[in-house]
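In what follows, a structure is listed as structure tokens, so that the remarks can point back to it.
Yeah, one chain of the complex is gone here, protein chain that is, but the others are all in their spots.
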Amino acid sequence: MRITVILRRVLDPAGIVAHRRLRRLFINREEYILQPADRCALEVALRIKDAGDAEVVVVSGQPEPSDDTLRRGLAMGADRAIYLCGESFDDADDAVVTSVLKTVIGQLGGADLVLAGATTLDTGQGQLGIRLAEALGWPQIVGVRSVEAKNGRLRAVCQDEEQFVLVESDLPAVVTVCPEAVKPRYADGVRLINVYRGQGEMAESLETWDVGDMMSADELVPLLESRGRDFPPERTLGERVEGTPDEVAQTIADALRQRLRG
Amino acid sequence: MDFTFSPEHEALRRMIREFAENEVAPIAAEIDREGRVPFEVLHQMAEMGLLGVCFPQEYGGMGAGEAGYCILMEELGRICTSTATNVGAHIGIGAMTIYLDGNEEQKRKYLTPLARGEKFAAFLLTESDAGSDAAAIRTRAVRDGDHWVINGTKTFNTNGSFADIATVMAVTDPTLGARGGITAFIVETDTPGFEVGRHEDKMGIRGSSTAELVFEDMRVPHENVLGKVGEGFVAFMKSLDMGRLTLGAAGLGGAQAALDWSVQWARTREQFGVPLAQKQSVQWMIADMATEIEALRSLVYRVAWMVDTGQPFTQVAAMCKLYGSEVASRAIDRALQIHGGLGYSRDYPIERAFRDARIAEIFEGTNEIQRIVIASRIFREHGVRISP
Partner (left out) sequence: MDASFLDLMMAQQEESFEEAEGGGGVWVVADVEGGQIAPVTLEAVGAARTLAESLGAYVYGVLLGHEVTSLADSLYQAGADGVRVGDHPDLDSSVLESRLAVLADLFAEEQPEIILFGANATGAALAPRLAQRMGGGLIEHVTAFSLEESSRAVEAGFPVYGGDYFEIRACPEARPQFLTIEPGAFAKPFLDEYRKGDPTVLDVEPAEPATRVLGPAEGFEAPRVPLSEASVVVAGGRQVGDFALVRRLADRLGAHVAGDRGAWDAGVIDSDQIVDVRGTTVSPDVYVAVGIRGDTFHNAAMESAGFVVAIHPDRDASIFDVADLCVEARPDMVLPAILESLR
């Protein structure tokens, strides 16, 4: 069985300060972490591999300057990594990445299961996995907590309002994984050293594919454009809520409801 | 000069930091309070290959070198000195002695399971009459056919109470002293004649085991002699040299933790209408801490590089231990002062870190011995011999 996992990285929020008054973003420590949901997706894939016979291939889910993200995936236990690069890929948005991933999966000779994170830590966008499901014409299961896959079929646990339900699908399928779904494993030390040094049995595991060789420039035009940033207003602390107990209660309840929706 | 860490070392540090924060930090206070060794954490580290971080992959290790080992000790030292001590005794002196002086067979038989963390190691040197004066040990090993019979008592030993494999220093010829009279042995602790004695009730590093170990007619096969008969002292000194570097690394981690806590508290705590961070007295304490830490970091990793590139390192490793232990002590002392009453509370980690830091100036060769080692190297270059 071949499982393809889409891996992306994100700036560690602990190193960033969004200054409301100055309306500026300060990156005090530029460190990257794997997107937590993508990391869970890889863990889910590795658990399926532990339970049976599967090959786990990790692929870049975004344009990036280096292959470090994929090395992290290999260190965790992936068998093979495809690092996508190329000038034409540098501005890719989710629509372009989808198009590239579809081509990559084709060139790999197909896959039985594609796993991706259900959302991103920074931008909160969950569209990549689902776009890919549509592009491949495969069934999708969105926001799962756990997955079991064998004999051409998969079963996943998803949250449906207040309860957890079991959803079944035939393979091939695309599944997106929640960020807190599972506790991802730590990398194996020996594997980690070998992946980064490109030695031992991990020597050939990282491949670099140039997107420009696979697709033409007009297939790689992004649909979205960045139009800048905005900052929330400064917090005003110490605002007293006045009125009768019922009025006060209503104000508080409204404020809480506002904050907790979505 | 390239002062950057290699990508594999950066990746290793990231992994160990996450592990230390998620798995070790939550139990650090508990193991101190209960005085227990965190075996669950040690087993996890074994599975990740961390207990053989510096040993070559052919012996079951990770192959990350001394730099990798320093990173491990620094990241553990930042979170829990007890855990760092357990690991340091296992890798840095226990297994290391076999790596440095063992023959091929001994490495395959003993080093491999230790590097994989399948078994634990200890390094048995100190006795009640032989601390700094290591050559004054009295544990005796007498040849009997193709075995040696060991009798004696080792004190203040880390890991000895649960180690599977230990490297022991014993006197084989009382007339010869350090040069020719002391031999190193590899012993399997389940051999009859090995007893675990009293456990020490310590001020700090209470999450590590310090115990007395008694040898009573313990029979060890001749093939377990490490190196040559009579050359044990030299073997042990080599291990201790290596261990000193990584002790400096643990001190670096501890000092960094003290600095990080102090900065956070100085930001938050307000007195006289402003945060402590606005007070020069606090700013200077922080600046001094940070400067020493920076200097220590450069020292530790440069020495790690020297070891990994085969350069002589005895003197500079002694400097790492000396400076590392003192920087850590100074930093945690200043951190305690900055935190005031809160730092004195057992519900806050500073109090534990303070107790834990003190031992570093004493064990693994007291700082006085380190100073003698450093001075003696300096004067030797000028033809002057110093005796301790």
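Read from first to last, the chains carry the letters A and B; within each, the first residue is number 1.
Note that in this section contacts are C-beta pairs under 8 Å (C-beta built on N, C-alpha and C of every residue); 3 or more make two chains touch, one makes a residue touch a chain.
This structure is a prediction, so every number in the text was calculated from the model and none was measured.
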Report summary line: Missing-chain contact among A:66, A:107 or A:250 belongs to A:250
Query - For chain A, the residues touching the chain missing from this view - result: 13, 16, 18, 25, 93-95, 98, 118, 121-128, 130-131, 133-135, 138-143, 145-146, 155, 157, 159-160, 163-170, 173, 180, 182-183, 223-232, 235-241, 245-246, 248-262
**Report entry** Hidden partner interface residues of chain B, rising order
**Finding:** 268-270, 342, 345, 347-348
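One rule holds in what follows: only the chains that are shown with their structure count from here on.
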Report summary line: Note: chain B sits from chain A at a C-alpha centroid distance in Å of 40
Report summary line: Contacts from chain A onto chain B in the complex sit at residues 68, 71-72, 75, 186-190, 192-197, 200
Requested in this report: Spell out the part of chain B that touches chain A in their complex, as residue ranges.
Outcome: 6-8, 11-12, 15, 18-19, 44, 47-50, 53, 57, 61-64, 68
